[in-house]
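Of the protein chains in this complex, one is absent; all others appear in place.
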C-alpha cells in the first residue's frame, strides 16, 4: 500500500522496473466518455525513455495493451485496464544494491522497509518507470477534462540555472509553444541552453534537477472541498507521489510568504464584458481550497536523478562498513523533460477526481 | 466533503466560525494509549487567539469538552470526541460579504460553490478557527507518537524579511528554545524583530505571511508507502489543508532543484558507534517516499492573512459592478505564530496515520 | 476504527452508553438541502427508549443539540454535527462484567480486544444507544431522499411467532398503517399479539428477536455500482452495523435459493401506460447490484436482546473459573420496535451515499 489514488475516479498502478509488466487500472471514468487511444499514446510518448540524447539510453516504446473498459472508442463504465511490458530489462545484477544502497535513491528506505524481499532490480516499484501507468491514467483524464473545457499545460521553468518564461498567471497560453520545442519549454533559446546543461551534466556523469510549472485553465469555480480535500491538498497528494518531487507551491507560493496581505490579495473586477476577473493571480486560482475560475498554477521542485556515475560515499549494510559506490547503468541526466507529462498526469487525475466528487463530471 | 482525514487514524472536524460549536472526532487511537488532556490543552493554547498584541483581539480559550473516548487517562478504543463552544462571536453583520467578497479570502470561492447557503459568518467552515479541532487531534497524536520516541518541533523560519536560525537538518534540537520565546522562534533576537514587523503591519492595517519549518525526529525507518501514500504525499495532503498554506518543501526542496545529483545525494556512513548516519539531509529524511530514520524536515509557505484594513478593489456579485471594500473586524496581523501548532498538528496526524498503516502503532 | 460509514456522504458517530455525550457528524449533504429538524426529532423519537411498557425503563428523550452545518433550515455545505447528552446513566457498577462477560453480549469480544481499557459501562461504544446518532444521520438522509421521491417504510415482519402482513413487493404501500400502530407493524391485530409476546417475555425476564422488513420506493434505476459497491453490498455493510442484526436478504432472498431460474426470474412488461413493470420482484429491485426502478425490499434478522434476567452460564476471566450470572439493569425485552428506525436509518445513509456516488444527488 498504496498503489491507488482517488475516490470517485481511482487509479491503481502496479509493477516494478523489471517485473513482467507494469500497468494501470482506472475506475470511475463515466460510461460514454469518448477516448482516443492514439492521443493517449502520444501523451505517453512524451514520457517514454530513449527519445533523445538528453534522456536515458534505455529505449522502450511504453506501448500499452488495453485489456478492458473501452469499446468502440468509448468508456463502458467498467474498469479501464492496460498493461505495458517490460522488454528492455538488462540482465545487470542489482543485488549488490541490497548491500550498498545508492545515495539519494530509494534503496536505503526500501531495504529498511522490506528487507531482503525488496525487488531492487531497476529500483523495483520505486522506479520512475511507474510513471508510465500514471501517464496512461492521466492521458485518459486529460481527455475527460478536455471535453469539459479544462486544459493543462506544463513546462520546465528552470533547469541548471536556465529559466524559461513563466506562464502568465492570468492567461497561461503557451501550450502550443511548449509542444513545439525538443524540450518542454516555452522559449526555444531556453530549450537550447537547457539541453547544453543536460549534456554537460551527462558528460560529467552527473545529473540536474529543476522546477516544473503547470497551468490548468478552463476549470469551473467551486471545484475542491473545504479542509481536507482542498484543491491544493489533493493535487499535492498526487504530485508528491511522482518520484523526485520535493517541493510544491501554488500561485505566488513561497513568494506570497514574503508579501503583505494588501499586496498578495488578488483584486477582483468585472471587465467590460461583465466577466469576473482578477488583477493578479497570487492565489493560483484557489481560495479556501476551492477553485475560483482563475487558472490554477503550481510549480514543482524536482530533485536531480540520484543515479550518478561519480564516486559516492555509502555503506555496506551487510558488513556494517563504510564504502564507496559508482553507479553504472542507463540513467537520465535529467528527469525533468519526462517529469513534465508525469506531473501533468498526476494533476489531471487529481482534478478529475475532485470534479467527480463535486458532481462536475 | 471532506472534513475527514486519514485511514487508520481518522480525524473528522466540524463547525464554523460562528456555529454553536466546533469540534473533532478522532478514531483509531489504540485502546490503552495514555492521554494527558492538560498537555493537549497546553498545546491548543499555543493556537488560541488573543494571547498577545500580535494576534487577533478575539479572545477565546479554545476550551474543549471531552465527550467520549478517554476514560481514566487512557483511550478506550472508542472514537474520541470533543466540542469547543463558540462564545465570542460578535454580532457583526457578515452578510455583505456574500455580495462583495473580500479579496484573498474564501468568500469568492464559497459563494460560487454554495451560493446563498454559504454560512459566511466569520468565514464559516473556511475559518482558521477550524484549526482548533485540528490541534485537538494533533495534540492527541503528538502524545501517541511521543510515547514511541517521535518528537515534533516547529518554528517561524522567516517573517517580514526576518529569518530565524534554520534547524540543523541532521539534528534539529531547538525545540526547547522555541517554546521559551514569545513567538515560536529559536533566536530571541529574531523573535523580537518579527514582533516589530507584525506590530508595524498591524499599525498599517495590513498583514504578513511567512515560512514555517517543522522537524520530526525519532521516526523509525520504513514509515510511508510507495507511490500514492508517500510520506511527502500524506504530509502534504494534511498540511495544505491548513488555511493559508500555499507552498511546501521537504529537505532541500526547491534548492534541490538547483543542485546536481552528486551534490544533492546524501552520503551515508556508519559512525564510530556503528550507527547509520548521513553527511547531509537534503532528502529531508525521506527517500522513495519512505522514511530513512533521518529527521523529517519540511517548510510550509503561509500567505499573509487576507483580512486587511486597507481599501481593496473587489466586485459586487449582486449588482455586477466594481467596488471597493475595507475589511473591519478582529484579525491577526500575522497568522504565523498560531499556524505553527496547526501545521505541527496536521503533520502529527498524517504521520500517526502512516505509522498505523505500516503497523508501527 | 471504524465509526465512519460512507464515501461521498459520510456519517461519523461517537460516544458510548455512559460517556458525557454521543453524537454524529454527517458530511456531504449538499448545500441548500432543506432540513426540518423537527421531522428529524420525530424520526428519532421512534427509536428513543422509554416510550412504552414494551421497551427499556431507561427513559431519555434523545434530544440532540445541533452544533453546525444547518442554517435557516438549509444545509450550508459544512459538516452537520449534533450531540446528544447521556443524562440517565445509572450509577450501577458495570466493572464486574469485565470479569464475567454476559453471554451473547459484546463484553467477551470487547474484553479480548481492548482489555482493561474497555469502557464497559452500559456496553460502552457497543451499546445500542449508538443507534441514536445513526438515526440522526438517517433522519437527515431520509429528507434528502424524500425530496427526490425516494421513500422508506419498515415494519416488524415477525416476532415471537407472530407474523405481520408482508409488503407487496411490487407496491409496498403500507407506510401509513405502520406509523399508526403502537408497534411498527401493518396489521393492528399483529401489533396486539406481538405486544403480548413481548410482555410475556418481559415477565419471564427474557427477550425476543424478530425480523424487520424494509421497502424503498421511488429509487431511480441505475443506483449502485458493479462488483464491490453493489446496492446489496453497501446496504448490507450499513445494516449489519446495527447491533443485533445477524441476517439479511434481498427480494426473495433465501427462498430464491430454493427456486429454479425460470421461477425466480422476474418477467418484464410494459403496462398499458407504457411504464416498465415486472410481474414479480424476487430480485428485490436489484439486478447485477444495480437498481432497476422496482422497489428495493430487504429483510433483516434481529437476534433477541442478550441481556436477560435469567441465570446463565459464563466464566470469570480473572479467576479462570466457571460461574453463573443474572443480568440486572433496564433492558428492552425486545429491541425490534426500536430497531425498525435504526435499520431504516442505516439503509437511508447507504442509499444516499450510493446516489451521491452515482451523481443522482
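Think of it as A, B and C in the order they're written, each chain with its own count starting at 1.
We adopt the following convention: a residue touches a chain if its C-beta (ideal position, glycine included) is under 8 Å from a C-beta of that chain, and two chains touch if they have at least 3 such contacts.
Computed from a predicted model, the values in this text were never measured in an experiment.
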item: Sole residue of A:3, A:167 or A:360 that reaches the chain not shown, by the stated touch rule; value: A:3
item: Residue among C:30, C:50, C:166 or C:222 touching the omitted chain; value: C:222
item: Absent-chain interface as seen on subunit A, which is shown; value: 1-4, 8-10, 12-16, 19-23, 25, 27-28, 31-32, 65-69, 71, 74-81, 83, 110, 113-119, 124-125
item: Where the missing chain touches subunit C, by residue; value: 1-5, 13, 101, 103-110, 112-113, 123, 125-126, 130, 158, 161, 201, 204, 206-211, 221-222, 224-230, 232-234, 236-238, 240-241, 243, 245-254, 256-270, 274, 276, 279, 282-284, 286-293, 301-308, 310, 312-315, 320-322, 357-358
item: Hidden partner interface residues of subunit B, rising order; value: 7-8, 77-78, 226, 357, 359, 361
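Just so it is clear, only the chains that are shown with their structure count from here on.
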item: Where subunit B and subunit C overlap in contact partners, by chain label; value: A
item: Most central chain, judged by mean C-alpha position against the global CA mean; value: B
item: Chain centre separation in whole Å, for subunit C relative to subunit B (CA means); value: 39
item: CA centroid of subunit A to CA centroid of subunit C, Å; value: 46
item: Centroid distance [mean C-alpha coordinates] between subunit B and subunit A, Å; value: 26
item: Touching two or more other chains - residue numbers and ranges from subunit B; value: 1-4, 13, 113, 125
